[in-house]
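Note that this complex is displayed minus one protein chain, with the remaining chains in position.
To keep things simple, chains are lettered A and B as they appear, and every chain counts its residues starting from 1.
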Amino acid sequence: MSFHKVPRRSALLVMALALAVPNLGAAQDDPKMGGTLKISHSTRIATLNVLSLSGPAEYPVIDMAYSGLTRIGPDSQPMPDLAESWEGSADATEFTFHLREGVTFHDGTPATASDVVATYEAILNPDIPASAASVLNMIDTVEAVDDLTVKFSLKTPFADFPTSTAHANARIMSEEALAGDHAMLDTVVNGTGPFKMESYDSARITRLVRNDDYFIEGKPYLDAVEMHLFPDLAAETTNFLSGDIDVMLLVQQADYERISSAPGVNALRVPSGRYVNVVMRFDQEPFNDLRVREALAYAIDRQLLVDLVLEGLGRPAHDNILSPEFKFRIDTPEKNYDPERAKALLAEAGHPDGLKLDLVASNRPAIRAQVAIAIKQMALPAGFDINVETMPHDTYLANVWRKGGFYMAYWGMQPTEDATFNLLLTSNASYEDTGWMNDEFDALVQACRSTTIESERADAYTKAQELMLAELPYIIAFYEDVLTASREHVQGYTLNPINRYFYLESVWLDE
Amino acid sequence: MTLGYLVRRLLAVILVLFVVTFAVFAITMILPGNAAVMILGEYGTEEAVAAMERRLGLDRPWYVQYLDWIGGILRGDLGQSLRLSLPVADVVGDAFWNSASLAVTALVSVTVIAIPLGVLAAIKRGTVADLIIGVFSYIGASMPEFVTATLLLIFLAGPALGLFPAGGFVSPGESLGGFTSHVVLPAATLGLILTAHISRQVRSEMSEVLSSDYIRAARLKGLRERRVIRRHALPNSLAPAVAVISLDIGYLLGGIIVVEEIFAWPGLGRLLIYALENRDLPVIQAITLVLATVYALSNLLSDIVIAILDPRVRYA
Partner (left out) sequence: MPKAFRTATGTTGLGLLLLVMGAATLGPLLAPYDPQAFHPAARLQGPSAAHWLGTDQFGRDLLSRLLNGAPSTVYFGLGATLLGVGAGSMIGVIAGTAGGWLDSVIMRILDGLLAVPELLFTLLIVTFLGGGMGQAMLAVAIAFTPGMARIARSSVLSIRTREYVLAAVARGERSHYIVLREVLPNAVGPIIVEATIRVAFAIMIGATLGFLGLGAQPPSTEWGLMVAEARQFMFRNAWTVAVPGVAIAMAAMGFNLFGDALRDSLDPRRSR
């Protein structure tokens, strides 16, 4: 029972390996065919409805069973999936996708342009709950030019469109399934992906088997993939270490060291743009005052937060919502822990005796409350008297989420700058929750949509970030790494930092 | 025990189940948030939530939803799970059998261990054996299941010993060995608290009987002690033990909720917590019905057994 410090050196090595894996991919050595890959996960696969699912363990299943028009590759760029190529008009308002020939759904029916049209019409239908709708709402019309060509017309120019079509909840379903009872989509899967559903038991095991007609010749290598549910993290870790399981989908920071140092295990640490953000409403006291927001920003020791809450498995952030993985991310000035400066800012803002505040955190996942409690402790010397109020997730969703004035949010990484800003920060962002509503920022983000010229986009995104850092809509203290682990005989397993794409068709077992 | 008594008891149970389900329903409707909000989570825009509510039928007035549900129950249809989109009967049915396999294992092993322990403690009253059993039973009765479970996990499933899997489930049909190794820790957790209760009760009843006049009379007749205990004392202290066991089924059904959650046992308890977290009303209702029915039936059964064991008991 002694104090373990995370050994940085070995972790970095693993990181390097993680980055190298995509290149090794399938090609190196001769992949062996066959075998069953067992993956453990700790959250239920509650639904298989591609349109609306959002569970961490649900994404790998639909990534195996379905294909999108495009897909985000290990390099975070859009890559061909059901569409083998695409082109956009010069003004970025029209996009044409060319589908692969001879692709069939798992039930044998051919996958054609009309299925793509039906899928996108379902996503855009306001009567159908669809998570991808907010990312694809710039679509004006979608039409099948012929059996293998689909043309999208957009309401506004949008240069990143092929990234949007890779949205994890925008996979192509069959026209027939969409015309039927949508309740069936929850349990019945008919996709074009590398694996087809064999059995689905949301309480224990979901099993997929090889799709022999997959459109990439020779893939997948595995005969079957099983998803095993362990709702208790301790149980999941122990079972993985005992060798019963090949891949542990998500590793907790607290267990990472123990897992990575176990024999026969490859722990994978992928730097990601995942973050916990402190939401401060611009239209309520006291955060309507920039100086109060800045005071809080200087009252947080970001490196200590990474060490304590993430066990060192992340990087300190300085309130930029874009992590270093983003192409147009600017060098962000560091905010060092400075309680004196925070105190002075508070006094300037009219709170010389400090501020008493209630900070709300959902109790799921635990990281939200942990960050809140750490912030409370760190901000004490600066004069912030923060009372952390933790509550069950359902209560939080119903009463606080997008309503409260001061609370903890938690987001995964988005594929593009545009998707990130339009998720939260622009005035008409899908989940706008600060009341910032800055016209200049909106215009800059909009400007980037209509141009494909790199320098113009870099310029506008730079200005947008500078504006954001100056106005400080969120406090973002760190970027959290994505952690996963596999047994040594598992080859070609890799993760994308967005953590929505798993490339399991390229995995094989060296046994 | 009269037939009328049985019928009255059953009617009371049915009435209460009705009241409880109605109460659960009404309270859920008053509270903010619902299954649609939980399904979509933070990715739910207002439009998406509204669309999801329409799909799940949550946009209808509460009394329509309740009547719909009650109508289904009367036809033997438990409805659809909101979160899992599967028939409630399937989801709850599977979980029920998994829970039953755990509960029965725990109950049988407890009965086999606890009654002899209690008898032993009563016969050896005042000895070291009695003291040890007494201390053990107090510790057992004072440890919440989650504490016992966590300590068992650390010491028996931890990296040091690793004697048992740290959780999970294998059905007995799949592999009996797998089932056994997985069932040991959860059953032991449940068993500790039950063994404590039951052995204590048996000891105290047995002690009372042993000091009674007819046992003294039996001894005076010159019967051997073994025979005195087996033929006279034991049968007379069994009825109260059965009463305790049936009461303990209440504890067992509660304990199972926690134990299944910790040991990842796919039974009713874990399903209930999942359904509560997700506001999956039809599943919550069905599990409440099942657990309450099991509890009521086991109470009834124990009353019948007691009446048979102890002819002095009369129910009217």
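As a convention for this text, a contact is a pair of C-beta atoms (placed from the backbone, for glycine too) under 8 Å apart; a residue touches a chain by one contact, two chains touch by 3 or more.
No experiment lies behind these values; they were computed from the predicted model shown.
A.B. asks: Shown chains touched by the missing chain?
C.D. replies: A, B
A.B. asks: Out of A:258, A:402 or A:489, which residue would touch the omitted chain in the full complex?
C.D. replies: Of the candidates A:258, A:402 or A:489, A:258 is in touch with the missing chain.
A.B. asks: Which candidate, A:103, A:168 or A:369, sits in contact with the chain we can't see?
C.D. replies: Checking each option in A:103, A:168 or A:369, the one touching the absent chain turns out to be A:369.
A.B. asks: Pick out which of B:264, B:284 or B:306 touches the chain that's been left out of the picture.
C.D. replies: Of the candidates B:264, B:284 or B:306, B:284 is in touch with the missing chain.
A.B. asks: Would you mind spotting which of A:102, A:350 or A:392 touches the chain that isn't drawn?
C.D. replies: Of all options in A:102, A:350 or A:392, contact with the hidden chain holds for A:392.
A.B. asks: State which residues belonging to subunit B touch the missing partner chain.
C.D. replies: 9, 12-13, 15-17, 19-20, 24, 27-28, 31, 125, 131, 134, 138-139, 141-147, 150-151, 153-154, 158-159, 204, 207, 250-251, 253-255, 257-258, 261, 272-273, 276, 284, 288, 291-292, 295-296, 299
A.B. asks: Please output the residues of subunit A touching the missing chain, sorted low to high.
C.D. replies: 1-4, 233-234, 252, 254-255, 258, 304, 307-308, 361, 363-364, 366, 369-370, 373-374, 376-377, 388-392, 395
Everything below uses one rule, namely that only the chains that are shown with their structure count from here on.
A.B. asks: Would you mind pulling out the distance in Å between where the CA atoms of subunit A average out and where those of subunit B do?
C.D. replies: Chain centres of subunit A and subunit B, defined by C-alpha means, are spaced 40 Å apart.
A.B. asks: Tell me, which parts of subunit A touch subunit B in their complex?
C.D. replies: Counting only subunit A, the residues touching subunit B are 44, 46-47, 49, 52, 54, 126-131, 133-134, 182-183, 186-187, 201-204, 228-232, 234-239, 241-242, 244, 258, 392-395, 397-399, 401, 409-411, 430-431.
A.B. asks: For subunit B, which residues count as touching subunit A in their complex?
C.D. replies: 31-33, 36-45, 47-49, 51-52, 54-55, 80, 83-86, 91, 94-95, 153, 157-159, 162, 165-169, 261-264, 266, 270-271, 274, 277-279
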